[in-house]
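Every protein chain but one is kept in place in this view of the complex.
Right, chain A next:
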Amino acid sequence: MQDVPVYNANPTVFAPSKPSKSSLLSAHSLWWDEELDVKAESEDEEIKPDEIFDLIRSITDPEHPLTLEQLAVVSSPQVAVSGNFVNVEFTPTVPHCGMSAIIGLSIRVRLLRSLPNRFKVDVRVKPGSHNSENSVNKQLNDKERVAAALENDSLIDVVEKCLSTAGRRGQTP
């Protein structure tokens, strides 16, 4: 990865907010990662934006050893839930960020693995936050491209690295 250009060498780091109650509970469980995820909850139970945020806040940025929450790439107010529809908006740290597709893909994969399949998830960059906003959004919401990306070994390696910390859900390791 040493040939990859650095898109934002000195990002602003933000203090993480307190973990929400649900993740405090699950953090004490041995099964805090995938097993006790929202999947276990009953079919019709509503999911709150905070719970979605908990699932994605500790994803590691592909460029820095920091979480998406620490870089303010994701935040709780940027998650909207309406019935079975989940809308996640994220803010790239710089408008020319070449890692936006990887960040969006990581968010998408995390939610794909954690949420019951009744949820339809849309992932978009914050309007005005990226030079190629439309093209990033289009790619992230094309299920065929996402499916193909998940069968691409080198891409999935990068995503897995980002997701390796996702189970912390706002907790410090």
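Rule of thumb we're sticking to: a residue touches a chain if its C-beta (ideal position, glycine included) is under 8 Å from a C-beta of that chain, and two chains touch if they have at least 3 such contacts; residues count from 1.
Here, contacts and distances are computed from a predicted model.
Looking at the choices "Trm112p-domain-containing protein", "Probable cytosolic iron-sulfur protein assembly protein 1", "Glucosidase II subunit alpha" or "ER membrane protein complex subunit 2", the name in the UniProt record of the chain not drawn here is "Probable cytosolic iron-sulfur protein assembly protein 1". The chain that is not drawn here is touched, among residues A:K48, A:H64, A:K126 or A:R145, by A:R145. The chain omitted from view is touched by exactly one of A:N117, A:S154 or A:T172, namely A:N117.
Against the chain not shown here, chain A presents residues 84, 117-118, 120, 138, 142-145, 147-148, 151.
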